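What you see is the complex with one protein chain gone and the rest in place.
The chains carry the letters A and B, assigned in the order they are written, with residues numbered from 1 in each.
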Amino acid sequence: MLHIINKSPLSSGTLESCLRMNAAGDILLTEDAVYAATKGNVFEGKLREAMARCKVYVLQPDLEARGLADRLIEGVTSVDHGGFVDLTISNNACQSWL
Amino acid sequence: MKFGIVVNEGPYQHQASDSAYLFAKAAIAKGHEVWRVFFYHDGVNNASKLTEPPQDDRHIVNRWTKLAEEHKVDLVVCVAAALRRGIKEENLAQGFRISGLGQLVEAGTKCDRLVTFGD
Partner (left out) sequence: MSEGTVKKFMFVNRKAPHGTIYALESLEVVLITAAFDQDVSLVFADDGVYQLKKGQQTKGIETKNFSPTYRALEGYDIEKLYVEKESMEARGLSEEDLLVDVTVLSSAEMGKLMAEQDVVLSF
């Protein structure tokens, strides 16, 4: 299952809920969720914990749009929209946490 | 692969429609089929032909129309959600059609993947 998150963890509990309920599976951070993947944000520790059991991806164009391409946490894989498409295929299904 | 896409937010207010469009374009570029895009909730506002963005901005509605024409994408607007929000045949942009929620379920059953964009 690919989990797609689009909200900042600093203003929404969505990413936290996803991590609480899902022990495994790929996570893709898009739109305002890309803030979760940047160095120094208060959620960094929780994301790093999750990275021990899940593969975490970030949508690079969304990161660049927000001026944070140089702050990406090591170990988070950046993908473009084509990579997003590939992730929906390599996983058996996907879930957008709206 | 056959993709279904769901758009749950209106244009310009939220990034959902932009993200969905870029996803659809990328899927097509990779040789996949985008079988249907279903517009629900405020997403039905993506189908208004009365939309007039400033000259220097992207035209979200026309962009969907063009994608539908060039790649035979079925753009379906939920009738119940549309009528609630004043989207009707008379202000429906080209390439879109109004139909029931069954079309969303059908996208779920017939497509290999259903990807939702919303808030």
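Rule of thumb we're sticking to: contacts are C-beta pairs under 8 Å (C-beta built on N, C-alpha and C of every residue); 3 or more make two chains touch, one makes a residue touch a chain.
Note that the structure is a prediction, hence the values are computed from the model and not measured.
Trainee: Could you tell me which of B:6, B:24, B:47 or B:60 touches the chain that is not displayed?
Mentor: Touches the omitted chain: B:6.
Trainee: Residue-wise, where is chain A in contact with the chain that is not depicted?
Mentor: Touching the chain left out of view, chain A contributes residues 1, 13-14, 17, 20-25, 92-98.
Trainee: Pick out the residues on chain B that sit against the missing chain.
Mentor: These residues touch the chain not displayed: 6, 8, 40-41, 80-81, 100-102, 104-106, 108-110, 114, 116, 118.
One rule holds in what follows: only the chains that are shown with their structure count from here on.
Trainee: Contact residues on chain A for chain B in the complex?
Mentor: Contact set of chain A toward chain B: 4, 6, 30-31, 61, 80-82, 84-86, 88-89, 93-94, 96, 98.
Trainee: Could you please specify the touching residues of chain B with respect to chain A in the complex?
Mentor: Answer in residue numbers: 1, 3, 8, 15-16, 19, 22-23, 25-27, 29-30, 32, 112-119.
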